[in-house]
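Only one protein chain is missing from this complex, and each of the others stays in its spot.
Right, chain A next:
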Amino acid sequence: MRRAAALAAALLLTVSGCTGGGDEPGDKPREGVLRVLAGSELADLKPILDQAERDIGVKVRLEYAGTLDGVRQVVDGRADGRYEAVWFSSNRYLSLHRDAQRRLRTATTTMISPVVLGVRRSAAERLGWHTRPPTWADIAEAAAGHRFTYGMTSPAASNSGFSALVAVASALSGRGGALDAASIDAAGPKLTDFFAGQTLTAGSSGWLSDAYLRRQGSSVDGLINYESVLRSVGASGKLREPLTIIYPRDGVVTADYPLTLLASAPAHAADAHRRLGEYLRRPDVQRRIMTETHRRPVNPEAAPAEPAAIPPELPFPARPDAVQALLAAYYDKFRRPSRTLYVLDVSGSMKGERIEALRTALVALTGGAGRFERFHNREEVTLIPFSGTPGQPVSYTVPAEAPEAELGRIRERARELTAGGDTAIYDSLMRAYGVADEQAARDPDRFTSIVLMSDGENTGGLEFAGFRARFAGLPERVRGVPVFPILFGEAAVTEMGALAELTGGRTFDARSQPLDVVFREIRGYQ
């Protein structure tokens, strides 16, 4: 009897083991489950994907990555076996990699959204853009004349910024074909005009919107982002002044969100991919996508009656060297240069592996990191190591040409960092704001931000409450400088969150990923 019961129980266990709905991440491929490496902006599809599971029995598990990081995972094969599909705003960047094609199979376009301008109504009216849409050249002219300022994401970190960069460069190149290195050079002066108006940068489209909402009414007239993001911001009820959507009349670059099966995916995943693709393109689902996420349908049967016309699509470069040259010129020449201050904890608790990780992370930014993640030409970098008191700030300015010698000096300084002593976070931060203020008095026209890396609680000097009070009294020109706290070791998570909130920054987590990866991610926000 007992044996029979045990047998029955074992059978039951086997059965439930096969069909149970465990949600553990990183497990093996399973029938009916599609593990998808996706752009973070697709989080807004969750209700629709939940409905898909109920309607067609395909469970979608999205894991998020930035476009460029996702591309890296596909190209070097890390995505194989961990995911069955990838789903980013576009496969264009991916296709520049020669090896990418053989790692991908069927791509199903699911929805589209052009990258356009959202301009606060009064500014749009002041510029006359609400009645006659401008060309990219008109926008560049307004930017150069200080009549228009905007926020845009960092093009090496985020697809909306990359699309905008390609659109404006294509339009201003004067060519009718895809960009090449020569046409980028030719468009250089006008592109510098255009980017003179960029006063806000971000590593992701979502954060860009948040940063705009925080600053609205002050120094930023608008945003360059996906039409869908701009409409979502408009519908959020958080805008003090509505955003008028402006479609540059000489063309745009459009995201088309291809749900793409990986070549390594097993047959059951191919089937799930096909069924999910068909489901997402059903007219009723397409309409729901349109209503809830403001992206446009791709199925002509679901097209709205009177859609705002999308301007012509500008050619997207297919040559990797053209894209390289464009990104390099953006960071090293066109955009306003950055001013970055690194407030670095070298207290006793940082001894050993931690200080070594910090050295490595900093050294990577002097050349070892990806081409567009290192310190850029013209960038002003200040290192402020601290323990019980702030150390002596040392500033470096990477020259516009031949940056290697200065980068070498930063590298040398990073290698010399040694640990010992207490942790005076807020005294050191105040010191950083003081340095930023002196620098801004001398040279105001830069993107300025502070990175705070600490592995523990504040143990000396000013407390957070005291810092908060002093922050309110800072001069106007530095009160907008955000702090990006890195959560490392035993960092005070809540307090760091409050600090980011107070200064308009955001936290980055280096407890779950290596410090150098986090340092590189922050580059998108500098």
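In this section, a residue touches a chain if its C-beta (ideal position, glycine included) is under 8 Å from a C-beta of that chain, and two chains touch if they have at least 3 such contacts; residues count from 1.
The definition used in the following text is that contacts and distances are computed from a predicted model.
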Query = With one chain of the assembly withheld, which option in "Acetyl-CoA acetyltransferase", "Extracellular solute-binding protein", "Sulfurtransferase complex subunit TusC" or "ABC transporter permease" matches that chain's UniProt protein name?
reply = "Extracellular solute-binding protein"
Remark   = Touch with the missing chain holds, among A:D55, A:E241 or A:D321, for A:D321
Ask   = Pick from A:L49, A:A143, A:A157 or A:A171: which residue touches the chain that isn't shown?
value = A:A171
Request  = Could you tell me which of A:T254, A:T293 or A:T340 touches the chain that is not displayed?
outcome  = A:T254
Key: Per the touch definition above, residue among A:R61, A:H97 or A:R215 touching the missing chain   = A:H97
Request  = In the full complex, which bits of chain A touch the chain not displayed? Write them out.
outcome  = 1-4, 7-8, 75, 92-93, 95-99, 101-102, 105-107, 109, 112, 171, 176-179, 250-251, 254, 267, 270, 274, 296-301, 303, 309-324, 327
